[in-house]
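Only one structure is covered here, and it is reproduced in the block below.
For this depiction, one protein chain was excluded, whereas all remaining protein chains were kept in their positions.
Going by the order they are written in, the chains are A, B and C; count residues from 1 in each one.
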Amino acid sequence: MRRIDVGCDLSYQVRQTTVFLFQISAAQTPHQRLICGQFSVNPVVYIEICPIGMEGNQLQRIVVEPCELQIAYRATVELTPEVEAPTTVGESDASQMPAEVLTYLNPSRYCESDLLSKFAFEEFGMIPRGFLRVKAICEWVNAHLDYSSGSTNSTTTAADVLLQRTGVCRDYAHLAITLCRGVGIPARYVAGYAVDLQPPDFHGFFEAYLDGQWYLFDPTKLAPVGGLVRIGVGRDAADVSFATLIGVALMTSQSVLATESAISDHTVSTDNSQSAVSTA
Amino acid sequence: MRRIDVGCDLSYQVRQTTVFLFQISAAQTPHQRLICGQFSVNPVVYIEICPIGMEGNQLQRIVVEPCELQIAYRATVELTPEVEAPTTVGESDASQMPAEVLTYLNPSRYCESDLLSKFAFEEFGMIPRGFLRVKAICEWVNAHLDYSSGSTNSTTTAADVLLQRTGVCRDYAHLAITLCRGVGIPARYVAGYAVDLQPPDFHGFFEAYLDGQWYLFDPTKLAPVGGLVRIGVGRDAADVSFATLIGVALMTSQSVLATESAISDHTVSTDNSQSAVSTA
Amino acid sequence: MRRIDVGCDLSYQVRQTTVFLFQISAAQTPHQRLICGQFSVNPVVYIEICPIGMEGNQLQRIVVEPCELQIAYRATVELTPEVEAPTTVGESDASQMPAEVLTYLNPSRYCESDLLSKFAFEEFGMIPRGFLRVKAICEWVNAHLDYSSGSTNSTTTAADVLLQRTGVCRDYAHLAITLCRGVGIPARYVAGYAVDLQPPDFHGFFEAYLDGQWYLFDPTKLAPVGGLVRIGVGRDAADVSFATLIGVALMTSQSVLATESAISDHTVSTDNSQSAVSTA
Partner (left out) sequence: MRRIDVGCDLSYQVRQTTVFLFQISAAQTPHQRLICGQFSVNPVVYIEICPIGMEGNQLQRIVVEPCELQIAYRATVELTPEVEAPTTVGESDASQMPAEVLTYLNPSRYCESDLLSKFAFEEFGMIPRGFLRVKAICEWVNAHLDYSSGSTNSTTTAADVLLQRTGVCRDYAHLAITLCRGVGIPARYVAGYAVDLQPPDFHGFFEAYLDGQWYLFDPTKLAPVGGLVRIGVGRDAADVSFATLIGVALMTSQSVLATESAISDHTVSTDNSQSAVSTA
């Protein structure tokens, strides 16, 4: 069991009335217990907590008038050490998958599995079905892409990345997801925090559905899988953007933190700004 | 109130064990009452009915050994005449939309609203917000696209269509959805049947979220909106493919029907094959 | 030395005054001697022969009023058996290539070598420079693509093909050209005829520049390289379309022939329509 502190500070110059949708708070899951969490906004505004979809995602919605806006999020989670899947874990058959999992076989905005399925079958169709096949996909992605900040942008898709062979964490995850779906393995994007990521930033990884449950993978190898903290899941990054703005505002600073908790008795300092404790 | 008979017959040559996921049965909604429905498979196999997601979609899953497979679906629905929205219907504000609606602002596989939002704002940003703006988008799509069977394929996206200016019903819907999302109006794809469509085929149209509810639009103008029968909704056509195959099978024939019900007392003939009455 | 008969018959329904640009006549090159050639048009119109560019391409331009148009082309060429390059042939260095060859390193409409160069280097960067590297590229293309008529269209590019893994001769050539350019080998598209191609059709292949001269390759392996007859060369298929129309006309039939000449004394039958003997 690991205890992890995560959080972020975001500043915006809001120029017109703007609606913000934030997806930055740690999720509550069977493997991730939220010990405490605090979402603070300065100046004080009403914070609406919106659960989204059926996978436990939630977002914070605020409406802000022109101002200098500061968002601070802090939380501590306890991760139940996820035992690495035995290499004998197989794949679920399409005839047995729960209906809600079937959706994760569909192509999505950044994961055009319809375009890449022939490629996926050619490269990974001969590998025995199961955990080791997803592992092979991750190894392939890691070996064939160069990690390079700024090499891609918010419109870059898995097909683009497969050609360019360059990207960031989100692109690594998108390509691996697409190749999994391409060979018939449901896969979904996970947005989150990663312990000791260098440089500190939000992180993107993915889950594949094998033998009746979801398993976590990070093809970037930038952080140990055991130190990944979930914010939310979706078909791809389009569903779990950490901030969506409707209005006119300029981000002026961003910092992210995720570290092993030094002490087991964790207390969150409170400040005067309004806050919502999102213990889900 | 209109009573409509819909249905389809599909034949496949199944060459290896194949999992079929069908989305061809009429949905049950407040505006669409399912009077009776019958999904028949020959040869007889177990038919699993899988509800998918939160919008009432469902699919039929069957596993079939090599054979000549025949699927027949027949249903009768009663449509509550949807009163055309008054032209004064406005748009919902992002600060007020229910959380589950926000998802339909995200870009998706065939609706790259992130790519086209600048275009959308330029063309439709000045039009007063509301029903008339969506109407204007539909008129623009109808005026700028040529309807041409076979001009596009299953990988064609809204951005492709905007450039090519040619497509089929699915492409019309994708482009209109994308332009709606581009200016901040949630929009989703609807797969269904259309009364008296020529030539008869499955149809694709869309819904936009305005003033707290979903309104139906068909930018092809090929069928009256009052004669559209819903199968399911999704972000785009990727979510509501009428048949998804995992295995090896060849479609050998397809026919679709949708006509005004001649008599109000409708009886469905039964045959010897196994059937599931999907009255949801 | 081989003697080959080539030709084609094309019919069009011309609906408005239309300018046709044909590139169907066999080229005259050091390795390909044009014994005789006849380009016939019915009804009779003035045929303008236009040399294009610096590589010996030429096209026939005609202006046609509404009519049923028939084009017939017949030619006999003598191919100097191109001795297979010794496997020791190396690559030219960019510091030594003639200036007119450098152009064939640039990306072009259907050969986005800028997009694929990372992929090309990764796959083929380690192979010793020279003839065997181009051979390896051809083998890779042949092994990874499925030949399938109708799988692609006139807008399909090398990047599309690399993802889809399916195409026709033109796509095979485009992908091989793109991979060659990607690793720094100038490459160009060749449109032509191929002896005994099944089914008979125009053919597309390519040339790579090695050790100071151009070598011919056909990654489809559908016809022996020694039986390939050149019409013209270009950066890609955009430059050597067999027919370009400006106006309104519908192609109603097309047949192509290319066979080993049975007799060495070849005579071309003449007919009453106007004809241009294009012996270059």
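In this section, contacts are C-beta pairs under 8 Å (C-beta built on N, C-alpha and C of every residue); 3 or more make two chains touch, one makes a residue touch a chain.
Predicted model, so just to flag it, every value in this text is computed and none were measured.
Touched by the hidden chain within the whole complex are the displayed chains B, C. Of the candidate positions C:16, C:87, C:155 or C:213, contact with the hidden chain is made by C:155. Here one chain is not drawn; of C:53, C:128 or C:212, the residue touching it is C:53.
Listed here are the chain C residues that touch the chain not shown: 19, 21, 50-54, 59, 61, 63, 93-95, 99-100, 102-103, 105-109, 112, 114-115, 154-155, 184, 238-239, 244, 246. Where chain B meets the omitted chain, the residues involved are 115-116, 118-119, 122, 144, 159, 162-166.
Keep this in mind: only the chains that are shown with their structure count from here on.
Centre-to-centre, using mean CA coordinates, chain A is 49 Å away from chain C. Between chain A and chain B, the centres computed from C-alpha atoms are 30 Å apart. Inter-chain spacing, taken between the CA centroids of chain B and chain C, is 44 Å.
Residue positions of chain C touching 2 or more other chains: none.
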